[in-house]
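One structure is given below, represented as structure tokens, and several questions about it will come after.
Note that one protein chain of the assembly has been removed; the remaining protein chains are unaltered in position.
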Amino acid sequence: MNWLSNWSPSWQWFHRLGSPRWFYQTTGRWLPWLSLLALALLGTGLVWGLGFAPQDAKQGNSFRIIYLHVPASFLALAGYYIMAIAGAVGLIWKMKLSYMVMKSAAPIGAVLTFLALFTGAVWGKPTWGTYWVWDARITSMLILLFLYLGVLALQYAFHSNEAGNKASAILALVGTVNIPIIYKSVDWWYTLHQPATIKLTSAPSMHPDMFQPLLVMILGFYCFYVVALFLFTRAEILRRERKTTWVKALVLGESQS
Amino acid sequence: MKFQFENLQQMFIMEGHGPYVWTAVLVSVAMMVWLIIKPLADRRAALKDIAADVARTAKSNGET
Partner (left out) sequence: MASGFSAYLRRDLLLAYRRRGEAASPLIFFVMVSTLIPLGITPESARLAEIAPGIIWVMALLATLLSTDSLFASDYQDGSLEQLLISPQLLAMPVLGKITAHWMVTGLPLTLASPLLGLMLSLPAEGYVPMMASLAIGTACLSLVGSVGAALTVSLRKGGLLLSLLVMPLYMPVIIFGSATVQSAIDGFAWSGPLAILGAMLAAAIALCPIAAAGALRLTSIN
């Protein structure tokens, strides 16, 4: 991969991005603003969605759970791709920082997947009268949670950090190839077995008054995700780079101030 | 845009759906807060650890 590094100056940003020090310092500057933005968006969206959005004609107020369920599901799936891409970048360019991002994305994604399942189950009780149905989307979500747990378990099974990183990066990539297959299969399986008593009311077009707060919540979740990812990665950087001079200087600077 | 409930208590009850909606909200908020607190605590622990490390090496360097 040598040709990549002396290919053109436009790759400089890429290598700077790969420096944990640069990442730590830059995200340190961004974090306050990002956190504020995330908090503002989530607060607005939640109050808007829970208090001001009109209630659904069929489902009543229980539909308000959508404002948590849908964003969490979005980020759960997007998070897996972010994790896998970070792992792939780590494998291809042997970038330390990229592995740290991958390792950080796993617990966040697992928690968001769990949240999507949990809010879905709580929403299901008043809507369909049961907490759990083997619906296509719910089943796929559950499999996604298993995929996340696999990556986490593999990461921590290795004593050497490096081997654990590489192994979980490969697993994440294999999972990425499989996700579309799993989703399609589960979809097909569900059309085969669809229970007649339970019909999911899918709203193809949402009323704008309901949709706008959802959009705010989705944006808020994206910001939240980035904040959490930065925080996890920064903690990981400190753990891994503890022997470097810049971290020591950072620690000394912080103890003096 | 108008407030959909007569008062805050009505918003809490949500015509019987309150327990479900508020459980979902509480659990979501709790887990999201955990996602923020966990790395912050990790970072603090790491900083403390490294500070102790730095102090130890500085001390042993001074003695020898």
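Chains here go by letter, A and B, matching the order in which they are written, and residues are numbered from 1 within each.
Keep this in mind: a residue touches a chain if its C-beta (ideal position, glycine included) is under 8 Å from a C-beta of that chain, and two chains touch if they have at least 3 such contacts.
Note that this is a predicted model, so its numbers are computed, not measured.
Thinking of the complex as a whole, which visible chains are touched by the chain that is not shown?
The chain that is not shown touches these displayed chains: A.
Pick out which of A:M95, A:I143 or A:L214 touches the chain that's been left out of the picture.
Going through A:M95, A:I143 or A:L214 one by one, A:I143 is the residue touching the chain not shown.
Per the definition of touch given earlier, which of A:K96, A:K125 or A:K166 contacts the omitted chain?
A:K166
Considering the entire assembly, which residues of subunit A contact the chain that has been omitted?
Within subunit A, the residues that touch the unshown chain are 91, 143, 146-147, 149-150, 153-154, 157-158, 160, 162-163, 166-167, 170-171, 173-175, 177-178, 181-182, 184-186, 188-189, 192.
Everything below uses one rule, namely that only the chains that are shown with their structure count from here on.
Can you work out the whole-Å distance between the CA centroids of subunit A and subunit B?
Centres of subunit A and subunit B (C-alpha means) sit 17 Å apart.
Across the complex, what residues on subunit B touch subunit A?
Its residues touching subunit A are 1-5, 11, 14-18, 20-21, 23-25, 27-28, 31-32, 34-36, 38-40, 42-43, 46-47, 49-51, 53-54.
Given the complex with subunit B, which residues does subunit A contribute to the contact?
Within the complex, subunit A touches subunit B at residues 46, 48, 50-55, 60-62, 64-65, 68-69, 72, 104, 107-108, 111, 114-115, 118-119, 122-123, 125-126, 209, 224, 227-228, 231-232, 234-235, 238-239, 242, 247-248, 251-252, 254-255.
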